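Note that one protein chain is taken out, while the other chains of the complex remain in position.
Just so it is clear, A, B and C label the chains in written order, and each chain counts residues from 1 on its own.
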Amino acid sequence: MKAKAAILEEFKKPLVIRYVDIPPLLEGGILVKMVSSGICGSDIHMVDGEDPRVPVPIILGHEGVGEIVEINGDKRDLNGEILKKGDLIIWNRGVVCGECYFCKVLKMPYLCENRKIYGINRSFKEYPHLSGAFAEFIILEEKTEILRLSPNTDPNVIVMAGCSGATAVHAIDALEDNLLDKTVVVQGGGPLGIFALSLAKFQGAKNTILITGSSFRKEIAEKIGIDMILDRSTSAEERLNKILDITYGRGADVVIEATGTNKAVSEGLRFLRKGGTYIIAGVASPQEKVPIDFYEVSSKNITIKGVWVSDAEHF
Amino acid sequence: MKAKAAILEEFKKPLVIRYVDIPPLLEGGILVKMVSSGICGSDIHMVDGEDPRVPVPIILGHEGVGEIVEINGDKRDLNGEILKKGDLIIWNRGVVCGECYFCKVLKMPYLCENRKIYGINRSFKEYPHLSGAFAEFIILEEKTEILRLSPNTDPNVIVMAGCSGATAVHAIDALEDNLLDKTVVVQGGGPLGIFALSLAKFQGAKNTILITGSSFRKEIAEKIGIDMILDRSTSAEERLNKILDITYGRGADVVIEATGTNKAVSEGLRFLRKGGTYIIAGVASPQEKVPIDFYEVSSKNITIKGVWVSDAEHF
Amino acid sequence: MKAKAAILEEFKKPLVIRYVDIPPLLEGGILVKMVSSGICGSDIHMVDGEDPRVPVPIILGHEGVGEIVEINGDKRDLNGEILKKGDLIIWNRGVVCGECYFCKVLKMPYLCENRKIYGINRSFKEYPHLSGAFAEFIILEEKTEILRLSPNTDPNVIVMAGCSGATAVHAIDALEDNLLDKTVVVQGGGPLGIFALSLAKFQGAKNTILITGSSFRKEIAEKIGIDMILDRSTSAEERLNKILDITYGRGADVVIEATGTNKAVSEGLRFLRKGGTYIIAGVASPQEKVPIDFYEVSSKNITIKGVWVSDAEHF
Partner (left out) sequence: MKAKAAILEEFKKPLVIRYVDIPPLLEGGILVKMVSSGICGSDIHMVDGEDPRVPVPIILGHEGVGEIVEINGDKRDLNGEILKKGDLIIWNRGVVCGECYFCKVLKMPYLCENRKIYGINRSFKEYPHLSGAFAEFIILEEKTEILRLSPNTDPNVIVMAGCSGATAVHAIDALEDNLLDKTVVVQGGGPLGIFALSLAKFQGAKNTILITGSSFRKEIAEKIGIDMILDRSTSAEERLNKILDITYGRGADVVIEATGTNKAVSEGLRFLRKGGTYIIAGVASPQEKVPIDFYEVSSKNITIKGVWVSDAEHF
């Protein structure tokens, strides 16, 4: 049996379509027929060779929904339900060791020192070869965290939840205070930003504000009922004033960076009220430094939290 | 009745000794004979005119212990005990309004919008004139937070607790995790740093580490049993390696900036393990910016917390 | 000028309508014309003399919305906005001292040792006499926590928010975990229970479940989209099984007691999954004890939290 797969054989070159032998399953392994694959913004950087974690050749694709074709042994999903042939499933892209200090003692498996990620740091050369979502089939290893989906779930809608959705949950969960009645600003209208805004609204935030330059993103934000959209083309002063206006001059309780760039930080910190929290969730690659006066952080008693990927709880 | 007082009449000039009339007390006011006054590092900056909160003329001195001479009405200390003539007391330098959004709704009175500070933002020109600790007498207003001290307390030891001591408690209290078995690095061996280290030890930290260049500070740290002292004259790489050596290569759980300068931040962030917390407690005046790549914050899932002054809980 | 008022002159007797002189305002006092008054379930107990806090004669009524007629001085609402004649306002029924150990050090003003409550523990004999909502006018003292309402607010809808609404926020805020994707059971469909359910839904709970015997309450719950309603007439076993069915056999993450009676506790504890939280928010008077085996609490690692009234944050 063969599986059609799109392989990145060389950086900055188009993916190559090949037919790959499906190997036998190891103990606990699961063969899954892909139903939907998500293309993440970071896939582009990976193709261009900008992500140091990625080897070539590789089958990219870390967002996927599929149908179980075969399971070699008993496997339960995160809710404890036995999985079986034909089940529609989604899986956590990262597989953690469950044994290291970060997994066991700190209970921060998203920082696991041995995290292996489908479609990101698994070479096509190594068993089981089919380790990315850009193929007809994927083989999941025993330790993969899985959720069984209702057959009514739209795979093309849910598929992003495994990556930007789960990271947005991590961002919201990192907040120490309840969002009820709070003002939340999100910088950047990509999937991460939109998920973060939706969650903020879903958790009772009073004012949800998006800063974006994309009219496509604005439309989405309007559809989901985001309270205020500030265009990048306005001046920094205008944007700040709009936020001060609806917060009795105090500023936002929470600002979430979902742009992917350090450049957002200075403006983000200015948006915050004293005692507020700034989440850096989008910055995902080393980049040019930005100048900061930490007096702004100390004198405003601000908390800045970096948020890295996600784990089973967020997923 | 007159009180001898040291008055800053002009910035960058020596304090002038004058004899000042003691005015009658308002409702709830307390006349206190100073027993001990602390000279804080920030007093130097104030004399030099570097702190924008300070008016002239002013009686400086925000750390004080004294004996009650007269109370105009009933007043209880923070433990609910009635205060009376002759009691030895210490007071919180900041008086908060108890009514603003930060006091009432956010329960962060250290961010009170109307905070008035003895010896810092109270002009000598205004009633009750005697509003700083560098004088024979001070007049405390009704809303002042007071603790009655045992007569056995050494005033010269306790006097710093009202300022750097309380701020150190705020810094430690800002940590989300229990310090048990943790590694805590403090940058800077001034009163704030020494208090923070002592508290970390007192709260069960496994390794307490001080970075300082002062041999005087090293001696104090040794006396109170700090586990490791790293000299500023060593290289940054050496310091990092010492910390990695005792943390199984992971880095410190907590780093506390107590130097007063932005320059400490880059090194402080490098000391941290993934998922660790950086407290900025010393930076207390606007200063030159430092370049930061927030990828270090996001990819290491680091929390940075600014800590500003203190309140009744910390005091 | 006179105000019509309903006065409880003797327990278990009907309120007496009298015309009362409106006294002059003290410094900071506010004269308010009542627009809407809420009748709380506890008012009935107060009329019957079952609440030891209540003196007679008294003007009852602790839930109120009104219009400012006169202010003696400057007064700001909790958002820091200057209040003026004609403003529509709602106020926190409890006035706290802001000075005691619970207010200042523990930051739990709902436990203030000097809490004075409009319509509950303020005698009609004492100034300003008009201290309850069951009258044409009420006089608020300076320390009262006030929120200005938009003129479009429906006073009859918002009026309950000051009592059961704020207590429900306190209950939800007492939870340590985010409600996202959680299952919340509320025992009792009175205002407290309905507010708690609405909030749970508003904060992202996946399953919200009401247990009630009242068909009137069921209708309300259906209107606001509560996910499951279990009738008291079903057996305890049936109710438990319904909850286990939708939680993969684990039980509810959170159960909130809003019945007012100890009798709910045993069943409530059974509903919980291991590691879950039980909130006791409704029990408001001393009553017959119920037998408990705390092995259930320890072996299931359960948290039980009593929730008493509310403060400015919840309000």
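In this section, a contact is a pair of C-beta atoms (placed from the backbone, for glycine too) under 8 Å apart; a residue touches a chain by one contact, two chains touch by 3 or more.
These numbers were taken from a predicted model, which means no experiment stands behind them.
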Of the listed residues B:N114, B:N156 or B:N178, which contacts the missing chain in the full complex?
-> B:N178
Out of C:V20, C:I71, C:L149 or C:A281, which touches the unshown chain?
-> C:A281
In chain A, positions touching the absent partner | 76, 78-80, 98-101, 104-107, 113, 143, 145, 312-313
Against the hidden chain, chain C presents residues 101-102, 106, 108, 110-111, 176, 248, 250, 257, 262, 265, 274-275, 280-308
In the complete complex, which positions of chain B touch the hidden chain?
-> 79-81, 169, 172-173, 178-180, 199, 202-204, 248-249
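In this text, only the chains that are shown with their structure count from here on.
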Taking each residue of chain C in turn, which ones touch at least two of the other chains?
-> 79-80
